[in-house]
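What follows is a single structure, and I will ask about it in a moment.
All protein chains of the complex are present and in place, except for one that has been dropped.
Residue numbering begins at 1 within each chain, and the chains themselves are lettered A, B and C in the order written.
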Amino acid sequence: MMQTLDRIFILLRDWLVHFLPSAWRAPAGTVLSVIAIIGLFPALFALTTVLERKGLGRMQNRLGPNRTGPLGILQPVADGIKALTKEDVVPFRADAIVHFLAPLLLVVVVFMGFAVLPMGRNMVLVDMDAGLLFFFAMGASTELSIFMAGWSSRNKYSLLGAMRAVAQMISYEIVLLLSSVAVVMTAGSLSLTKIVEAQNTYSFGLPHWYIFTPWGLLAFAMYAIAAMAETNRTPFDLPEGESELVAGYFTEYSGFKFALFFLGEYLGMFSISGLGTTLFLGGWSAPFSFLGWVPSWIWFFSKVMLSICVFIWLRGTLPRLRQDQLMNFAWKFVLPITLFNLLVTAIWRFLGPGWPRWFVCTALVVGIYVVMGETGMRRGKFGPRSYRYAE
Amino acid sequence: MHAETSFALQGAASTIAQWLWLIPAVPIVASGVAALLKRPQRKLSSTLAIGALGFSLILSLVAFFHVLSQWSAGAPTREVVNFPWIQVGSALVDLGWVLDPLSAVMMVMVSFVGLLIFIYSTGYMEHDENYTRFFCFLSLFAGAMLGVVISNSLLLLFMCWELVGFTSYLLIGFWYQKPSAAAAAKKAFVTTRVGDIFFLLGMVWLFAQTGTLLFYNSGAGSMESSALQGLLAQPAALGLTAAGAIGLLIFAGAAGKSGQLPLHVWLPDAMEGPTPVSALIHAATMVAAGVYLVARVYPLMQGGALTGGSTPALTVVTWVGASTALFAALIAVAQDDIKRILAYSTVSQLGYMMAGLGVGGVAVGMFHLITHAFFKALLFMGAGSVIHGCHEEQDIRKMGGLKHAMPVTFATYGAGMLALTGVPIFAGFWSKDGILEAAQHWSVAETPFYLLVLGALLTAFYMTRQVSYVFFGHYRGHGHAHESPRVMTTPLAILAFFAVLLGFVGTPAWPWFQSFLDSRAAGVDFARLGEAGLLMVSSSLIVFAGIGLGWWLYGSKSPEASAPDVLEKSAPALWHLLRDKFYIDELYSATVVAFFWAFARVADWFDRRIWGGIVAAVTWLFSAWARFNRFLDARGVDGAFDKGCEELSNGGGMLANVQSGQVQAYLRLLAAVVVVLAAILLWSSRA
Amino acid sequence: MSISFYILSALMLAGGLGAVMLRNAVHCALSLSVAFTGLALLFLQLDAQFAGLAQILVYVGAVAILVVFAILLTRTSEEIGESNVFSRTWLIGLILAAAVFAVLGWAVLRTAPMFPQPSAAPPVTVQEIGSALMGRYVLPLEIVALLLTAALIGAVIVATHEKEGAK
Partner (left out) sequence: MSPLAGYLLVAALLFAIGLAGALTRRNAILVLIGIELMLNAANLNLIAFWRFGPHPEALTGMMFAVFSIAVAAAEAAVGLGLVISIHRHLKTVDLDEINRMKG
């Protein structure tokens, strides 16, 4: 029973394609799963928007949207209709083609990122050997689209926002990459499915997720920070800081394109959370060995939604950084720690199983964290601003 | 690479054996960190050092109990971990560390006493401005010493050995602004070098013979039968076997470190260092290193002869030890500096250990080493506390009556003194008595035994003299004395405890310690007590005689600071001979040092006159030749050359126009050339 | 010669042409990234998965962005309607480029008959590449690491202000 429930989607797909002649089945199956992904995540997106607005509302001691539908569940539908029916305004001197292409590129690229995420046992679109690399390649391409959007709008707010966004994303992408390299070093593979398999073992009923190792914990913390910056979420939402530049790079977008950007941003959140889940939280594996009977995809999506909730929580909690603080934080604090963490991971790998590596690695991790914090604070690296404008 | 293959382990060593290297590594790392601190942070550095050594102590205890359990289980008690270090030609040099009763006992002793000394130093050095540096050196020293203890390879041992020497140099010369301290440090360093040269020779010889420097390597080590047979087989000079000769060379190194005749001169001068250093160097570690080394290479010396029987090498060791024991004791009688007296007594006690090794085997010597480490550390730290209390006064004639002023110090010091003199039931009694007994039954000669007995008498005498000077009578110093802080007295108390009781692990009735070292089963039989009883009684009688004599001469009446010594009044000549240490230093400076001075002067003269002259002549010739050349150049060559240059520069000027400064122009040119060349190439390879 | 090859190369060449021909510098940069993407896809088609993805990651993700930044930082005036984006000697350049292509193409066509017949795709996993990088090619890897570090520092030093105060 539970087996079938676990494999339900695969069975469904196979059942659907078995009507076709055998030659077409494989491609048809792929198409089906693509459609499933394209259908599923926007739905999640809709759900999340409600969740976020209501959650934020509660944090600010007010009720969120509660007019459309029971408890405002239908709010996203209303929003969607509004976005679709709105007039699509393109600024007069804007670069029409680029202005049009930017949101499309963003959404397409973000969607492609999902192709390599294993969302359950045997539930991955393309089990690519270099899956992680593919994911990051796609992630890297989003910056281009954001720049296109900002530049093509011929609006200084948009351009500034885009510049900020791109600078910040590049800076934090390095961190993102390096903190996942730690996992790759341990799992010995770039294939996300293999990484999940590597974590899907238990001792004393507890899973061997990488977050439960000293280096893994540090790497995950850094990953989470970088992920927030990568998706331009608070406290790293300078690119769209309303108080500073109207809405950042999509100031000049309206109607459906705006909705696309919105969608892209949330999809980015999903995919990054999915990757984090896969890398550190054991992907679709159950948190306790005795819970193994629960279908794997349930675990995956619950973990993803959990991290989304953390995103929302942080947005409701933290104030916004300043641009120079952001950069200093990336290059002078997070990056060094991540690099050092690679070293720790190597030591972990080198020492081999046994108590010593726990002892040594924990000491190192705590040590580096304390030392970096101390020096950073003492030198006032995160202190007063120091801008330089390009002339 | 997988973690499993990270260490090239040999033999199935237990976890603790595999991680043994942490014991020396941690203090060394700690000292490195202390050295790298941006600005001196006193608290942090001392905490670091103490914590590191404490960690080593814990690990050593773990190791010790591991060995203990192995032993009591009757399992083999020696575990080694070896790994290849470098490849010299075809020979592969291995390093490694060993865990056996000997090293286990040593490392526990070193780290424990060392830890106490560290704690003590936090009090003693409190007002020193180079506190941080001091602790950096201290823990480096401790780490190096532990390295000596655990190393399973003569080479590794030698490295750590040199490191020990170097750090002792740093520590003795810690107050380098005092010229005497600097000189003492230099002296210590150079003198020990003399021994180390022989050590190095012996090592090289050993490597040449056996092709390995590992002590134990599952049958292939140099201390194991297969290698030993080869060494014993082939004779060296003077009826020594190669084994014996190598052993003696290494012993020379040991003698240098642990101040045996004739290399003892540096040790008393080393008193210039801070007192904790003296305690560390003279009591626990450095001087012990020599004895420990001899114990390590004992198989070489013993050279197959059964215990009881002796070999030339062992005979030499015995004689050197015995004579040192008496000699140093004699000198100690006539010293006035509290620490110098202790230093000379250390030398003489080391003599006892060496003699013990010579006559009685590893266990006897090592037992005395251990007990001595405790009570001598106690005495030194007590002396330090006394000096501290008397405002940095070291002359015992300027002290006195301190038993009221500093009761804790007095009590502990007294315990240490009794242990050193060998009053029954105190630790020193058992260990020294073991040595005496072994010496008595020694097959080769009687004399060493009597030397040692005489030494014992003198020991009792001078210790009594010192104590009565320091603690009895009335205070003769300036200011008034005060008790030392708790952080200094507590270690004293702990050490005193051991100084009193430690002896019982090795009584003749229950030779637990000895049998542990020889990894035999321990047993209790009081019959042995009976056998040894006569000697015990007599030796304790001798000790009491010494004490009584000392008390009669010094204790009863409290002499004035300025008044000449009692002995001086009775036998001035002898007194001055002793006081000036048999003029050994003068002898050396008159012979060895003077010789090198003369040699240096000769070389200098030679340099100035002969070589200088030749060089000057050559210089003159060349300069003359150069002048001639210049003449030729100026007249002949230049003219033509200038003309050529002119032409060239004109041509360059023309070519310069091609270089327009336009990047793309260069690129164009490049592309064009590429096209042409490629075309030519293809065309030519057409056929 | 599969059909996808033609499509991809057409895409890439179009991107390249755009990168060198368009008047607006930013458009040039964007179409440059199109060319990069096309090239990456060609790599993928050549079963060089790793190289292709690395190509996207490095070029589209980093180099293109760098170029764009540089363009925006060095913008003197509004490029729109800038009179002549081509240098005075553009004709010579064009001719030379054509000549180079002619020579190269000639060389290729002449040696084409002796090309080996296409073999089956080599089954090369990332694992192998990694072990090769850590094994046979470890020295080049280290050198490249050094080079990258030097380049990073150098670029920062070159691009930052000389005058004090500003960071």
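Definition applied: a contact is a pair of C-beta atoms (placed from the backbone, for glycine too) under 8 Å apart; a residue touches a chain by one contact, two chains touch by 3 or more.
The structure displayed is predicted, hence computed values, not measured ones.
Counting contacts over the entire complex, the absent chain touches B, C. Listed here are the chain C residues that touch the chain not shown: 1, 5, 9, 12-13, 16-17, 19-20, 25, 28-29, 32, 35-36, 39, 42-43, 46-48, 50-51, 54-55, 58-59, 62-63, 66-67, 69-71, 73-74, 76, 84-90, 92-94, 96-98, 100-101, 104-105, 108-109, 112, 115-119, 121-122, 124, 128-129, 132-133, 137, 140, 144, 147-148, 150-152, 154-156, 158-159, 161. Although one chain is not displayed, its contacts with chain B can still be listed: residues 652, 655-657, 659-664, 667-668, 671.
FYI, only the chains that are shown with their structure count from here on.
Taking the mean of all protein C-alpha atoms as the reference point, the chain centroid lying nearest to it belongs to B. For the pair chain A and chain B, the distance between mean C-alpha positions equals 61 Å.
Separating the CA-averaged centres of chain A and chain C is a span of 28 Å. Separating the centre of chain B from that of chain C, both taken as means of CA atoms, is a distance of 64 Å. If you check the complex, the residues on chain C that touch chain B are 87, 89, 92-93, 96-97, 99-100, 103-104, 106-107, 110. Interface of chain C with chain A (complex): residues 26-27, 30, 33, 40, 49-50, 53-54, 56-57, 60-62, 64-65, 68-69, 72-73, 125-127, 161, 166-167. Across the interface of their complex, chain C is touched by residues 98, 128-130, 133-134, 136-141, 143-144, 147-148, 151, 159, 163, 166, 170, 173, 188-191, 386, 388, 390 of chain A.
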